[in-house]
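Omission of a single protein chain aside, the complex is shown with its protein chains in their original locations.
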Amino acid sequence: MNFSPVHFIAVPLLAAFLIPIIGRFSKEVVKLIPGAVLLYLSYVAISLYPHTLQKPIVEIIAGFKPPFGITLYYGPLAAFLVTMIMIVGFVIWLYSYKFIIREPLEKYYMLFLLVIAGAAGIMITGDIFNMFVFLEITSIAAYSLTAFLRDKDGAEAAFKYLLIGSFSSTFYLIAVMLIYANTGTLNIADIATKMQSVPNQPKIFIMILFMVGFGIESELFPLNGWAPDAYSQAPSPIGGVFGGIVVKASTYAMMRFAFVLFDFRSTFEFILVMGVITMVIAEMSAMRQQQIKRMLAFSSIGQMGLVMIAFGVGTDASVQAALFQIFNHAIIKTLLFLAAGYLVFHSGSKKISALDGLGHNKPITSFFFALGALAIIGLPPFAGFWSKLYILTSTAKGGFLTVIVLILISGIIEAVYYLRVVSRLYFKKDVSKDSVRRTPLSGIVAMGVLAIVIILIGFYPHLILEYIQPAAHDLIDKASYIKFGLLN
Amino acid sequence: MRKVTAIFVLAIFGFYMLSVFLTIPFGEKRDNVGQHYLANTVKETGAVNTVTSIVVSYRGFDTLGEVTVLFLAATGLGAILFDKKGKKRRLQHASLIVRVGAHLLYPLIVLLGAYVFVHGHLTPGGGFQGGAIIATGVLLMFMSYRSFETSHKALIYIESLAGIVFVLAGFSGLIWGQSFLQNVLPLGEPGRLLSAGIIPIIYIAVGFKVGAELTGLLDNLLKTIK
Amino acid sequence: MVYYITAILLILIGMYAILTKKNIIKIVIGLSIVDSGVNLLLISIGYIKNGTAPIFSVEGLTPDKMVDPIPQALVLTAIVIGLGVTAVALSLVIRLYDHHKTLNINKIRKLKW
Partner (left out) sequence: MIMIYILAVIIIVAAIFSVKQKDLLLAVIGTSAISVILSIFYYLLQAPDVALTEAAIGVALSTIIFVIAIKKTERYEE
């Protein structure tokens, strides 16, 4: 049996269905299953990658040719992103292995696997209603994981997330039905060929519905009210899952629709403006936060604003920069959340002020946090530097000078609040009494892997640029998406 | 103030939405992929009920996702209410008439549910409806008899095994055919119970899974301590 | 036509409940009303005047007189998904009540919009 993209969805589902049975016999095996599944899927993703470069893999489901059956479109872009989320997912699993000790363990791992399967599904499906189903899988798993600790604030955050999330899915479903009524098909490539004939009024309404629907999950202002609460109340590894996986999936969907279905100028201008507003407001809010995970959440929103700006510029170079930033954000923000998880655990408080002097007491975790902080504010020689540089140069070429000034200003704000935390870690007197608990090996390995990737890409950015170039072409090239998507 | 703002915003949204929907004439035939399904469903899938053939065969992948959503809902609910689950349901004792009635109805309801999902490819209905009907029947027993228990272990096994059957049916298409969820069985004569290839198998698995999941969900909720 | 208007009104009433109500169970009721409205809208898009149900149950039914089956398949999925979301929402409501002993959104500290 050859590898095929359907494995990214079917195998995690199979594993999730198996976990309750295995959980009756052994909890230890249950903990190992997600790791094995994600390792296998990373392997599948890496071995499928060379094939996508020659020609996107279009997988037909149930043997019916598009537009009649559901198809999976696995081009270089999907391959790049899926490989990324599988590896990030594996690292987060490694970290969770010792970090999550709260029952019900098997439910945690089932939800964890399904959130990744749902995100992968959003990235590879070629059918808008199928995307709705995966969007729901991702969101319901995310709601449940937010409330997983079952404390006061967790339930509140999850309920808030659920309300905003159901607005998103309602808008998306209305958009799907309008598209079906106007074009008579649900396959994205087929819709793209028929979009010209749709009158302007429905088209703009559909565009707004899509942007609002995905804007909620991609943390666009003013729809991102759920994010700070959900990030800070969920278990720390889940903060990494939100920042590194869930948000990326819906950003992907938004961009795919913008480039394939609504490729008119005003869409991109709208995205650009929303990106700028999101970034500036988020960075200013991050400055005021007292809790470390809330600060990270706002910083994550700000970074997504940066990604949106780069997408909104809409040139080949800027899309590459945006994808680079997506990759960096996934790696670095995950590292920050994982490190913050143990810092919070060791200091016993979510407050930034409780972290004083932890750098001496817990040197390894603090080092990883500091490294992530330096990388995300874009200091050389770390990965974040290159993506920010590319975003700035490509925006400059696009001629948006005011935007550049704003990016630089918010970059400075970002540097201030991250360095504030880092300086607290190292230049304050140690106040923590806790010297018994240590960071377990699996956690250190997980953070170490991410740190090595950050440094490696910092020194050799072309390692990753090689993969980003075909991905960016795949996103921009509408004609080839239609051609391959309909199997012509 | 808040109410006025909400009404104002919603009125604008509703007006805009209505004006968009008025561009789609009601009750008119449109040229779309649905026509293809109607014309070819009996030939291609062997099912008489077009909706079933779309749900299970043409768009079977959606159904796999849908089953997963229910599974997720049951799992998420179990995780959120984990330490609030008690041993017993706290309900008042039902009267004799209710108990006798429930006892008589219960087998009939379960039978009806099973009928609905076994005949999914022939008549309206299918795995989801059948499973929901069965769960309603179990609920009736829950309410009438305080001591009526479903085996927790059996529910987990049914739920998991049915899900695994669905995914494996999908992989069988990948192994013996060309694509995931492809039908690899003979289609048979349309209109017969044993026809439509893989559709009845999947729908029966879905029926068991949905029935077990909803029963488990209700059991979980009913046993929650206030 | 009356179906479109009914469905859109249902969606608006549901959204009104979500936006203005203080009681969290009321908000979840609002969610389920919105869901019903969306489903009705989707089904009425697929309707064809004087059409028959898309089931070849008796001889002599022709495909060109049948209503569009796709919206029906989609709504089937949407109804089940709606049930899943409602169940998770209500479990969160029970959890919130357990912590706060109230269903009033204003008394639950951070939940304000």
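Order of writing sets the chain letters: A, B and C. Residues in each chain are counted from 1.
Operating definition for what follows: a contact is a pair of C-beta atoms (placed from the backbone, for glycine too) under 8 Å apart; a residue touches a chain by one contact, two chains touch by 3 or more.
As the structure is a computational prediction, the values presented were derived from the model and not from experiment.
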- Note on the structure: Contact set (omitted chain vs shown chains) is B, C
- Note on the structure: Even though one chain is not shown, chain C touches it at residues 2-3, 5-6, 9-10, 13-14, 16-17, 21-23, 25-26, 28-30, 32-33, 36, 39-40, 43-44, 46-47, 51-55, 66-67, 72, 75-76, 79-80, 82-83, 86-87, 90, 93-94, 97, 102-104
- Missing-chain contacts mapped onto chain B: 49, 51-52, 116, 124-126, 128-129, 132-133, 135-136, 139, 214, 217-218, 221-222, 224, 226
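Everything below uses one rule, namely that only the chains that are shown with their structure count from here on.
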- Task: Averaged over CA atoms, how far is the centre of chain A from the centre of chain B? Could you give it in whole Å?
- Result: 31
- Task: Express in whole angstrom the distance between the two chain centres, defined as the mean CA positions of chain B and chain C.
- Result: 16
- Query: Approximately how many whole Å separate the CA-defined centres of chain A and chain C?
  - Reply: 29
- Item | Junction residues of chain C - those touching two or more other chains | 11, 41, 45, 70, 77, 81, 84-85, 88, 92, 95
- Item | Contacts with 2+ other chains: residues of chain B | 17, 21, 24, 30, 32-34, 37, 59, 62, 65-66, 69, 72-73, 76-77, 80
- Mind pulling up the chain B residues that touch chain C in the complex? 2-3, 6-7, 10-11, 13-14, 17-18, 21-22, 24, 26-30, 32-35, 37-39, 42, 48-51, 54-55, 59, 62-63, 65-66, 69-70, 72-74, 76-77, 80-81, 84, 122-124, 128, 190-191, 210, 217, 221, 224
- Message: Which residues of chain B touch chain A once you look at their complex with the stated criterion?
- Response: 16-17, 19-21, 23-24, 30-34, 36-37, 44, 57-62, 64-66, 68-69, 71-73, 75-80, 82-83, 153, 156-157, 159-161, 163-164, 167-168, 170-171, 173-175, 177-183
- Item | Residue ranges of chain A touching chain C (in the complex, touch as defined) | 129, 133, 136, 140, 143-144, 147, 150-153, 155-160, 162-163, 166-167, 169-170, 173-174, 176-177, 180-181, 186, 225, 229
